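Below you will find the structure I want to go over with you.
Removed from the display is one protein chain of the complex; every other protein chain stays in position.
A, B and C label the chains in the order they appear, each numbered from 1.
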Amino acid sequence: MIKVTIWNEFLHEKTEEKIKAIYPDGIHMTIAEFLGKNDDFVIRTATLDDPDCGLPQSVLDDTDVLIWWGHMAHHRVPDEVAARVQSSVLRGMGLIVLHSAHMSKPFTRLIGTSGTLKWRDGDKERIWCCNPGHPIAEGVPEQFVLDPEEMYGEYFDIPQPDELVFISWFKGGEVFRSGVTFRRGYGKIFYFRPGHEGNPSYHNENVQKVITNAVRWAKPIKRIDELVAPMTEALE
Amino acid sequence: MIKVTIWNEFLHEKTEEKIKAIYPDGIHMTIAEFLGKNDDFVIRTATLDDPDCGLPQSVLDDTDVLIWWGHMAHHRVPDEVAARVQSSVLRGMGLIVLHSAHMSKPFTRLIGTSGTLKWRDGDKERIWCCNPGHPIAEGVPEQFVLDPEEMYGEYFDIPQPDELVFISWFKGGEVFRSGVTFRRGYGKIFYFRPGHEGNPSYHNENVQKVITNAVRWAKPIKRIDELVAPMTEALE
Amino acid sequence: MIKVTIWNEFLHEKTEEKIKAIYPDGIHMTIAEFLGKNDDFVIRTATLDDPDCGLPQSVLDDTDVLIWWGHMAHHRVPDEVAARVQSSVLRGMGLIVLHSAHMSKPFTRLIGTSGTLKWRDGDKERIWCCNPGHPIAEGVPEQFVLDPEEMYGEYFDIPQPDELVFISWFKGGEVFRSGVTFRRGYGKIFYFRPGHEGNPSYHNENVQKVITNAVRWAKPIKRIDELVAPMTEALE
Partner (left out) sequence: MIKVTIWNEFLHEKTEEKIKAIYPDGIHMTIAEFLGKNDDFVIRTATLDDPDCGLPQSVLDDTDVLIWWGHMAHHRVPDEVAARVQSSVLRGMGLIVLHSAHMSKPFTRLIGTSGTLKWRDGDKERIWCCNPGHPIAEGVPEQFVLDPEEMYGEYFDIPQPDELVFISWFKGGEVFRSGVTFRRGYGKIFYFRPGHEGNPSYHNENVQKVITNAVRWAKPIKRIDELVAPMTEALE
């Protein structure tokens, strides 16, 4: 069993009709629905307005892989929640960071950079796989189209990723490192670029396939209680 | 001083009028001309039809950085010449691999993969920098256009590069890892995607800037005589 | 099911009594025995003296992960067999390279470097994990000892690995990148340093655990028939 917690800011979907039409119960519920088709996934959701953002330590301790979508309210996530997520990743929890969460507190704390990028609403995206042997690319075609989608363009201020899996092309003239992995401590992180709240990308079967694969890939090998710097005896 | 040897297959330019018009004395001479503006570069050229491809061991031993352009006659480069180049790189010589040399013998021997990719003549290319702090990107704008240029598209069968410096966008819908570095042994390798023999890309100031920067970056730190697997005494 | 083929040079074990005592039926049979405890592994062996080295294309096409041990007869492996293995890896087959196979033809063709290193018989080795979240390290302690083992020391002439999983310490004063991964084409490669034919390292439970994990990690995501460089139509 893989325990998945899907965190969503869940603000756009409550106030904007156009977005509500795409994700009636919130982006998190759409993700929960397609992930729920996997019999070995146990799924929970949490949102910004839940007490403690729905992410007390007990939930994180019971989570194998955390999915994070946020956009307009990154600043409303308390620093202690972001620190708790960061610590959980270092101690083994997997983290999947979606779209506008490139500037979320948990992600930027873990990568150490600003996460800034170029953007523009309403473009056409084609996602290419440049690492077809990677587990996250399993069953995904060599390229697929999302139209319309928001454009995200380089320079994307992230560290050099451990692995580059997808690169996006945009009709408007930009490219973007769209699927990238980072290891931090005992935990694995996958950033995936789609989808803008105003576009139905989480209903796309290839986007769903990538996120499903990423959950399996990010599952912890080992969880530890604490990262310490111990004084040790000589071995010889 | 940096000793640069520019190797060119030099076949297209001798037989096709359209190409001769762009590179009257061969691609190697155009590259020699713009690199020659650097007072600290000592430049030599060599071509396929020279005895021993113009690359006897003595020339390689006297070369800090070798530039390689080839296309239709990769198979005519003798295996022993390719092996000599490979060995020189492992022992410290820098190597800059241009455009269609992605399938040249020296490059594929050094990377271990096929170097295959998608291609199409006559597209429009925009090259984006995704590593603006890299020495090879110094003074190069965040993006620049080559129009027309041949399209090269993913999946590009190369190992994960040590560093990804440039990504290309093509109007026809493709993306490509256009500027990538690899370390092999004591030597440094830079692959750079432009330019097709039928397009004037080596006359482009940004392409020239990148290749010039790459020469400085690929200059050896150290040259060694031989890579051996020595039996050694215990140190303690 | 994961189809594993274990290739062993199988020369030392037939002629040297001391080695025969450790691996009576050959190193390949000891590896086959411990891997065989996994119900989902289907195991085959092949050796240098088999026709076509036991590795005709039909066997490679039916192999998910190939394990390779060789030492004194690298030169006796025909180039066409090495090329066949290389091509199979690029098209998806996993490859696990053991100990002295660091200078085997399939490995050096795939990495592009010489594979040279320092060595000395009869040292004490301690293998440390520096990537505890990696699937190949699952269930392996933070360090374990092999005593005696042959020393392998830096500089190890390999490309920068995609992932560094283990580093060895030797009593005689050396260190070594002992567990390293490389992706080539659609295939995954893991090099693991132990064990010398004169030491019983393949009877060690941690060595067995690492190799077992590596088989699961190297299993192909996708196999393809051919790597080609196709001319393609514009998508837009």
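For the reader, a short list of remarks on this structure follows.
Note that in this section a residue touches a chain if its C-beta (ideal position, glycine included) is under 8 Å from a C-beta of that chain, and two chains touch if they have at least 3 such contacts.
None of the values given here were measured: they were computed from a predicted structure.
In the full assembly, the chain not pictured is in contact with A, B, C, by the touch criterion defined above. Considering the whole complex, the residue from C:64, C:149 or C:174 that touches the absent chain is C:174.
Within the whole complex, the absent chain has one touching residue among B:53, B:95 or B:137, and that is B:137. Screening B:74, B:99, B:171 or B:209 against the full complex identifies B:171 as the residue touching the chain left out. Across C:73, C:164 or C:227, the single residue that touches the chain missing here is C:164.
Within the whole complex, the absent chain has one touching residue among A:60, A:110 or A:207, and that is A:110.
With the whole complex as reference, residues 126, 128-132, 142, 153-156, 160, 163-164, 167-170, 173-175, 177 of chain C touch the missing chain.
Seen across the whole complex, the unshown chain contacts chain A at 86, 90, 103, 109-120, 123, 151, 153, 157, 159-160, 162, 171-174, 182-185, 227-236.
Although one chain is not displayed, its contacts with chain B can still be listed: residues 92, 126, 131-135, 137-138, 143, 162-163, 171, 183, 185-188, 220-222, 235-236.
Quick note on the criterion: only the chains that are shown with their structure count from here on.
The highest number of C-beta contact pairs joins the chains B-C. The angle of the rotation superposing chain A on chain C, based on CA atoms and rounded to the nearest 5, is 180 degrees. Look at where the CA atoms of chain A average out and do the same for chain C: the two points lie 34 Å apart.
Averaged C-alpha coordinates put the centre of chain A at 37 Å from the centre of chain B. For chain B, residues touching at least two other chains, in rising order: 153, 160, 173-174.
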